[in-house]
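Here the complex is missing a single protein chain, while all its other protein chains stay put.
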Amino acid sequence: MQELLLSYLPILIFLALVVGMSVVFMAASYFAAEQKPDTAKLVGYECGFTPFADARSQFDVRFYLVALLFIIFDLEVAFLFPWAITLGDLGAFGFWSMFVFLLILTVGFVYEWKKGALEWE
Amino acid sequence: MVLQEITFYLFSAIIVASGVMVIAARNPVHSVLFLILAFFNAAGLFILVGAEFLAMIMVIVYVGAVAVLFLFVVMMLDINYVELRQGFLNYLPIGALIGFILLVELVFVLGTRFATPETVGATGAPIPPLSEMTNTEALGQVLYTRYIYLFQASGMVLLVAMIGAIVLTLRERGGVRRQSIARQVARRRDEAVEVRKVTPGSGI
Partner (left out) sequence: MDSLWSGYVIPGLLILAQILAVLLPVMIAVAFVVYFERKVLAWMALRRGPNIVGPWGLMQSFADFLKVFLKETIIPTGANKVVFLAAPLVTFILSMVAWAVIPFGPGLVVADINVGILFLFAISSLGVYGIIMAGWASNSRYPFLGALRSSAQMVSYEVSMGFVIVTVLLCVGSLNLSAIVEAQRGLWFAIPLFPMFVIFFISALAETNRHPFDLPEAESELVAGYMVEYSSVPFVLFFLGEYANMMLMSAMTAVLFLGGWLPPLDIAPFNWIPGPIWLTAKIVLLLFVFIWVRATFPRYRYDQLMRLGWKVFLPASLLWVVITAGALVAFDWFPK
């Protein structure tokens, strides 16, 4: 237990170090360089026009669909990780157990394929 | 171990603070970002209790996938922030009720530990100590064999989710020209080109 935690300690220190370093870096440049903002500089870039509306607009629902499908497949992958490293002990039963699980999800995959959910237009 | 305790209090304090900020932030995008911060620190707490697999899955699934969807939804929808805030008081009673139910559940779970300590070991599969087996392996040993029905049921849940996502969000749009790669590849020369004899002055 103690060893386990100690193996994670360097990551925590690493994280703190990199966060500190990059923030210092940003601040240093902010103070080192001359800051002379004006309206033309600070306006959002739009090929020479001044933008006349908020850029955050609604977009195609397909992006949500991709994100939703990703969550499902990501969970599927999460189920595969412990299985992959213990398959040697589980043997054939473990294999068929996962086979059925994947088969169920393949049904869903075939459904979305046939429905055209994977088509991009 | 002092360091362990310091980290525990650090992580917990950040979770509580960012939890408060999730509901207090004016901008919903900030709320989601604070939620992500809370997830991270929860992962940190999981590591502190030795559940490293759970911690990583927490980051991969919740932060890497679920929160991305949340961000998508709140960033890209035109939400009227002021209107959203006004509903706060209307929903307060129901929110408080749910919070109370959760609290009672937590009390029950912890209560059994103190009231009848002998039942604690009787439920679930015993977890081997970390020195013998990493907890990913311990999970793998039981999940696919001993808990096979629950495992398959979760597969079914995922299937339902997948179909639900498609039924709810898929809209066919007319007039879209799609590329059929199989058809392009299968095309032969004699389908595409025709050689005709053209007699002068008549056209084809």
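Here the chain labels run A and B in written order, and each chain numbers its own residues starting at 1.
Convention: contacts are C-beta pairs under 8 Å (C-beta built on N, C-alpha and C of every residue); 3 or more make two chains touch, one makes a residue touch a chain.
Note that the coordinates shown come from a computational prediction; the quantities given were computed from them, not determined experimentally.
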| item | value |
| --- | --- |
| Footprint left on chain A by the chain that the document does not show | 4, 7-11, 13-15, 17-19, 22-23, 25-26, 28-30, 32-37, 39, 41-46, 51, 54-57, 59, 63, 66-67, 69-70, 73-74, 77, 80-81, 84-88, 91-92, 95, 98-99, 102, 106, 109, 113, 118-121 |
| Interface with the undisplayed chain - residues on chain B | 3, 27, 29-30, 33, 36, 52-53, 56-57, 59-60, 63-65, 68, 71-72, 75-76, 134, 136, 178-179, 181 |
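Operating definition for what follows: only the chains that are shown with their structure count from here on.
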| item | value |
| --- | --- |
| Whole-Å gap between the CA centroids of chain A and chain B | 11 |
| Chain B to chain A touching residues, read off their complex | 1, 3-4, 7, 47-48, 50, 52-53, 57, 60-61, 64-66, 68-69, 72-73, 75-78, 130, 136-137, 139-141, 143-145, 148, 151-152, 154-156, 158-159, 161-163, 165-166, 169-173, 176, 178 |
| Chain B-touching residues of chain A, taken from the complex the two chains share | 1-2, 4-5, 8-9, 12, 54, 56-59, 61-65, 67-72, 74-76, 78-79, 81-83, 85-87, 89-90, 93-94, 97-98, 100-101, 104-105, 107-109, 111-112, 115-117, 119, 121 |
